[in-house]
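Left out: one protein chain. Kept in place: all the others.
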Amino acid sequence: MTGYLVRRTGQMVLTLFLIITFTFFLVQAQPGDYASFYVLNPDLPPEVKDQIRAAFGLDKPAWQQYLIHLKNTLTGNLGVSFGNFPRPVLDVLAERVPRTLVLFLTATAVSFYIGFFLGKAIAWRRGGLFEYGATISGAMLFTAFTPAFALMMIWVFAFRLGWFPVGKFLDPLVWRGADVSANYVFGNMLLSAAAFITFALLVMLFLKRFGRRVPSVVALPILLGGALVIVVAWTLSGIGGLALDIVKHMVLPVATLTLISFAGTMLLTRNSMLETIREDYVMAARAKGLPDKQVRDRHAARNAMLPIVTSLVYSLIFAIDGSVIIESVFSWPGTGLTLLEAVRSEDLPLVMGAMLFIGTLSLLAHVIVDVLYVYLDPRIRYQ
Amino acid sequence: MESVSNTPEAPNARTPGSEASDGEPLVAVHGLTKLFPVGAGPFRKPSSFIHAVDDVSFQLGHGESLGLVGESGCGKTTVGKLLVKLLEPTDGEIVFRFADDSVAPAADDPWDSAAIRGRLLRSFRRRVQMIFQDPYESMNPRRTIYDIISEPLSVQGMGDVQYRVDRVLEILTLVGLAPAGAFLFRHPHELSGGQRQRIAIARALVIRPSFVVADEPTSMLDVSSRTGVMSLMQDLATELGVAYLYVTHDLAVARYMCHRIAVMYLGKVVELAETEELLRNPLHPYTKALLSAVPVADPGRRRQVPDIRGDLATPIDPPSRCRFYERCPAATERCLNHPHPPIEEKTPGHLVACYEV
Amino acid sequence: MTTPVPVGPIPTPEFEVELGRGRVRFVLARLRLMWRSFRSGWGIFMESRMGRLSLFTIVAFALMAAAHPILMAFVWDPATYDPVTGYSFDQVEQPAPPSWKHPLGTDPLGRDVLSQLLYSTRSEFVLGITAALVTVGIATFVGAVAAYYGRLLDAFFMRLADLIIALPAISLLIVLSALFHLNLFYLALIIGVLGGFGGTAIILKSQALSIKVKPFIEAARVAGGGDFHIIFVHIIPHLLPLALLYMMFTVTSAIFAEAVLSFLGLLDLRMSWGIMIHTANTGGYLLGGTRYWWLIVPAGASITLLCSAFYLAGRALDEVVNPRLRRRND
Partner (left out) sequence: MTDRSDPLLTVDGLSLSYQTRQGEVQAIRNVSFELARGSALGLVGESGCGKTSVANCLMRLLPDNARLSAGRVLLDGQDVFLLTEEEMRLQRWRRISMVFQAAMNVLNPVYRVGQQIIEAIETHNVEPTDTAARERVARLFRMVGLDPQLMERYPHEFSGGMRQRAVIAMALSCDPDLMIADEPTTALDVIVQDRILRELKAIQQQLAMSIIYISHDIGAVAEVTDVVGVMYAGRLVEMGDTADVFQTPAHPYTAALMSSFPSISGERRPLTNLPGEPPNLSDPPPGCPFHPRCAYATDVCRTEYPPQVKSGSHWAACWHPLDVTLVPQS
């Protein structure tokens, strides 16, 4: 098992290397070479141009440039952004990557849960208007033209109802006079979220040790208590209002991303369940006299989950792609929007940096899915 | 019951190998070995080997039927696949001598299996055919019966469409599917298991081979269609002069189909004898156990408990001693300390691989 | 749970052919057979409400695409109705709401929205179908070959597919379109190639792998069939239904990708649904809500409808291809 994971990780590193190479030559391949983009950019002062020439070896042949690029990338030197001059690309991305991560991790988790839940329900009670309606509306949402759908969400919930802000990461009016930076608040929010998740996992593990006969009712109050502690801590800290502002800005993009991506999981779960339901062990579970819900959840759905976990890679990448669109519509300052702005302003170092990060993100997703799969399927675990 | 004429007749009525030209066997297998690597990857050496077939030798006469019997995983199907060149042996040789040798490397020369490739392989395929176990999976469900049966003719470029249709109609009638025309454009899934297996026989025999490997052709059929397929195979063997290697796990079926039976255990042939001799007078402890494990349909009869221990071992890198040692009721010190016993003739025509017989 | 299906004796020989002398009857019998299996598949497809609904939608859009050149040639005056260069002079204010003359109104540049919509439909079909054919052509071949030959060839194609799957397609297309100014054809090609060497290849390969281990492949080899015969006669026909299914999904993703890129203003096209929304968006009309609905609803709904129609057609096709998903046992 460890061997398998090591091998998979090795493959991922190789893939990452290929992505770096690919983006480099892509940029090289376009009309006018890489160098001219730097050199001809009128925004740059002459001494910076010299600096870039030296750093990237732009006067050297392509393969040497490639080696230099590789070395720079591996040492974290992604160059200097034109658009955000003189901020280094790495610095720009370090600020934006967490914002994308939060957006798309939350949306993926929620949509996976909803999709799985609905999918198993419609497969279990087949036929009838519920299945038909869920399938049609699922397919509509799944194939909906994301920008139009996002704009519709904004129009309904931000303009007509006024529940949430139109877009962006924060509201400058709220933040006027605040003595902390947005990154600081956001960083602390991430820390609290991580702390809560760790706490929840520990509670679950702890309860599991008492066996199946401990009702899950016990878990809920403990978890709610934990959540309450965090909320109280934020309220007392004095920057709770600022955090609330960020949360408010998050709701609409997360909801939109969730709505467009849950259907994929739902439809897949339905098909996977329909195949699993015909397995003999599901019939055996029923024959054993297990309650209907237990047959569905512990036997059918648990096995139906395996192919879905494999396809979680697709969902994650779908969500990464989706977040590019969502970020641009909601002006959410994440990697996607950064990529788009960089592309529009021909800010090549930033384009390459953003692609690298998006690629890394999807590769990480890949690895995580592999680990999850190994955990879920004992047949692989013991190989 | 009706149609007693269709009853499988005793194969012993014919003398095995009597049609052999110059007394040479049709197939001579010597030291046949097939190892399958375990845990190998594109860039990794295998960590161990499955000894699927290990140093197996036997001969098969013209028109003879030899049964290869053993439990699943004993390597009997692998032997069959090696003979029809679906697999290449790791070691050992297989030599064929066909009676009507017009296309042979040179007239009357034996065909060395290892040297058959290219155009020679094609004419080899006209002489050696195979019938597969599963009548459901061994036919492409998208193709019609005509496509399936005429495949050997068409891939070998034999005749035009009309010729092939005639041959297919002819063989369909021969395997007892009438009216033949009604079957041509059906799909396998429209037929019953017994009918499908008749189609499989027709496909194997349409190019008139001399030798057919039958891999458990009746094991997935119902009792009532099984008998029909068995007697059909025997009738055709007589009529067309076909020799069979009959691979099966069922000793009772082998009894009705084969002149001689070879019993395999973990890649080795442990006993080989004429059918009735083997059943009446089994010498190897494994054969004895196998025989006493078959349930009998006679409620008045009580059979003895098979004298065997433990479960089937794995054939992965077996230790150098008798393969049956761990399960053998008669194992001695000698069996432990010596390599797997060689197969020897204990009584005329009765070969056994055991130190203690 | 499977229903026991009793197999009776062969009923009346419906397909008995007197072969006579000649190929014609033979071929006819075969065609009749193909027609029969098509009809049974069609029956299952049409049995599903989703199948009927999606087919109806696709046909409706195809008619729309066909209508545009006819309207332009016989009914509409190009000066007013050309989707790109036309201008409606009799409207005081642009964009104008729907009227008898412009059933879907005009866009901010005074062009007829209905004409734009119909004109774009054709390009969406061309794009989707080209991409789908490229994908399926590549994926079928790669899948069959990788499964059949295995080893290094397989390892190479599967690692490549892993790599392509890991690439976020939209982000990549954004970069590509910015660097190379893609047109419709190149876009179709890129999407097709990405799909063909990517996920679809993996799925078709695993299907091909399950075919490769079937005994009928060994039977074909024993019959004397070579690699070419086995791949083209036995493996690829089994991949086609699944390939057709993934064609549908590729059409969906191609149309979707085009729309997104056009919306972001990154493509070099004359007109498309995405560009229509892009035009409205850059003019700031989108957040006007329902006031300028004709600028967004026709194009947005068309994208969603056509995408989901192809998607649902794929789903319904899935039930034809995969008997385990069917409701009734036969």
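In order of appearance the chains are A, B and C, and numbering begins at 1 in each one.
Please note the rule applied: a contact is a pair of C-beta atoms (placed from the backbone, for glycine too) under 8 Å apart; a residue touches a chain by one contact, two chains touch by 3 or more.
Just so you know, these numbers come straight off a predicted model, no measurement behind them.
**Student:** Among A:114, A:158, A:193 or A:290, choose the residue that contacts the chain missing from this document, as touch is defined above.
**Tutor:** Answering carefully, the residue with contact to the hidden chain is A:290.
**Student:** Of the residues B:160, B:311 or B:333, I need the one that contacts the missing chain.
**Tutor:** The missing chain is touched by B:311.
**Student:** List the residues of chain B that touch the chain left out of this view.
**Tutor:** 1-4, 6-10, 71-72, 192-195, 222-228, 230-231, 249-253, 255-256, 276, 279, 289-301, 303, 305-306, 308, 311-312
**Student:** Counting contacts across the full complex, list the positions on chain A that touch the omitted chain.
**Tutor:** Contact residues on chain A toward the absent chain are 211-213, 279-281, 283-292, 294, 298-299, 302-303, 306, 376-379, 382.
Everything that follows uses one rule, which is that only the chains that are shown with their structure count from here on.
**Student:** Given which chains touch which, is the overall layout a line, a ring, a star, complete, or other?
**Tutor:** line
**Student:** What's the chain with its C-alpha centre farthest out from chain A?
**Tutor:** B
**Student:** My parser should flag the chain pair with the most contacts; which pair should that be?
**Tutor:** Result of the pairwise contact count: A-C comes out on top.
**Student:** Would you kindly tell me how far, in whole Å, the mean C-alpha position of chain C lies from that of chain A?
**Tutor:** 28
**Student:** Two or more other chains touching the same residue: where does that happen in chain B?
**Tutor:** Nothing qualifies.
**Student:** Could you tell me which residues belong to chain C and also touch two or more other chains?
**Tutor:** none
**Student:** In the complex, go through chain B and note every residue touching chain C.
**Tutor:** Where chain B meets chain C, its residues are 42, 81, 84, 86, 121-122, 125-126, 128-130, 132-134, 137-140, 142, 144, 151-152, 155-156, 161-162, 165, 179, 181-186, 190-193, 195, 200, 203-204.
**Student:** In their shared complex, at which residues does chain C touch chain A?
**Tutor:** Interface residues on chain C, with respect to chain A: 1-2, 49-50, 53, 159, 162-163, 165-172, 174-176, 178-180, 199, 252, 256, 259-260, 263-264, 266, 273, 277, 281, 286-287, 289, 296, 299-300, 303-304, 307-308, 311-312, 315, 318, 322, 324-325, 327.
**Student:** Would you tell me which residues of chain C are touching chain B in their complex?
**Tutor:** Checking each residue of chain C against chain B gives 7, 10, 13, 15-19, 21, 23, 26, 29-30, 33, 151-152, 155, 214-216, 218-226, 229, 234, 237-238.
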